[in-house]
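Apart from one protein chain that is not included, each protein chain of the complex appears where it belongs.
Each chain carries a letter (A, B and C) given by its place in the written order, and its residues are counted from 1.
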Amino acid sequence: MSIRVQAEDFDIGAEIAAMSAGNHDIGAIATFTGLMRDRNDGSGVSALTLEHYPGMTEKSLADIEAEANRRWPLSGSLVIHRYGRLEPGDRIVLVICASPHRGAAFEACQFLMDWLKTDAPFWKLEDTDEGDRWVESRESDAEAAARWKR
Amino acid sequence: MSIRVQAEDFDIGAEIAAMSAGNHDIGAIATFTGLMRDRNDGSGVSALTLEHYPGMTEKSLADIEAEANRRWPLSGSLVIHRYGRLEPGDRIVLVICASPHRGAAFEACQFLMDWLKTDAPFWKLEDTDEGDRWVESRESDAEAAARWKR
Amino acid sequence: MKVLYFAWLRLRVGVGEETLELPKEVTTVGELVTWLSSRSPGHAEAFREMSAVRAAVNQNYVGLDHPVVAGDEVAFFPPVTGG
Partner (left out) sequence: MKVLYFAWLRLRVGVGEETLELPKEVTTVGELVTWLSSRSPGHAEAFREMSAVRAAVNQNYVGLDHPVVAGDEVAFFPPVTGG
């Protein structure tokens, strides 16, 4: 279990290898990588600045990860989220969940992304064709998170 | 869209990078990696030999991948499945699905794994503490595949 | 006709592939199974429990009532266990 909030890029292959190294009870590894798109809500986007709340962001991600580990029998989990200035094609977020079986790995990975989207304190400022714009939260993200509520 | 049936190992990070290179409409990449476990059904397993049906295996994977691309708006998809002799910790299968949005990437990736498990002609022979043993198909896999039936 | 066997069916039959001249009375996969079962104890053992056997004709899954003709590639194997 670990979370990292960083400006630097990450290496997906290396992170997967590190999680599974030496643990031969892992049968399934699900990953999600979020990338910056060059269009959003009908506008071209040339850059994105991710703001966060140092302290609460880490706490929030750690809480969500702990909840995933309570709900599913995970052999390992990792959340990396970047902040700062990003350009189209850049990696934003990585979630990895490992488990003996695939159902748990898939579900925990989706759960982490859905909750992270609605709970982790990050805010996106887009540099668009029409000027700077704060990304607005989406109802669809709230609905995706709500399906995991207990 | 591509599928590969091969004896060789694969490089997950390189495959993800190749799929997303230059396509800035991709916002989400979901992956699944299946690894060989050193235990199964209560026995220690020291090796696994994967048999396949050259021709039909490739056809089956291509059909499943085409169906995933009909059901979800994917920017890219890849299925790699190995055959031959594997040892605990070795990678067996890789599925990658890329899409503008995460819901499609996650669902298509799960769909591909569930269908592959019940449809693609591969058979596992385990070298266990108690001798050689053909792995039996699981009811839970049939149920996982059934939820995608239309 | 080419007939292929995989996994434990291959081991029971003793070969992975046979090239056979089809008798006229064999027109379906089910009739092919009956005819093959008569060819050796290994074949009979392979097809003893048909609920554990899947069939493909020309690399498509089929049921036992599916027709077979001389040029077909027919395969028999247990439920798949990849992934």
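The rule is simple: a contact is a pair of C-beta atoms (placed from the backbone, for glycine too) under 8 Å apart; a residue touches a chain by one contact, two chains touch by 3 or more.
Since we're looking at a predicted model, the values are computed, not measured.
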Chains still shown that are in contact with the chain withheld from the display: A
Missing-chain contacts mapped onto chain A: 34, 50-53, 55-56, 59-60, 81, 92-93, 113, 116-125, 134-137, 141
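In this text, only the chains that are shown with their structure count from here on.
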Chain at maximum distance from chain C, centres defined as averaged CA atoms: A
Chain A and chain B: spacing of chain centres that average the CA atoms, whole Å: 23
Euclidean distance of C-alpha centroids - chain B vs chain C, Å: 26
Centroid distance [mean C-alpha coordinates] between chain C and chain A, Å: 49
For chain A, residues that touch 2 or more chains besides their own: 102
Two or more partner chains touched - positions in chain C: 83
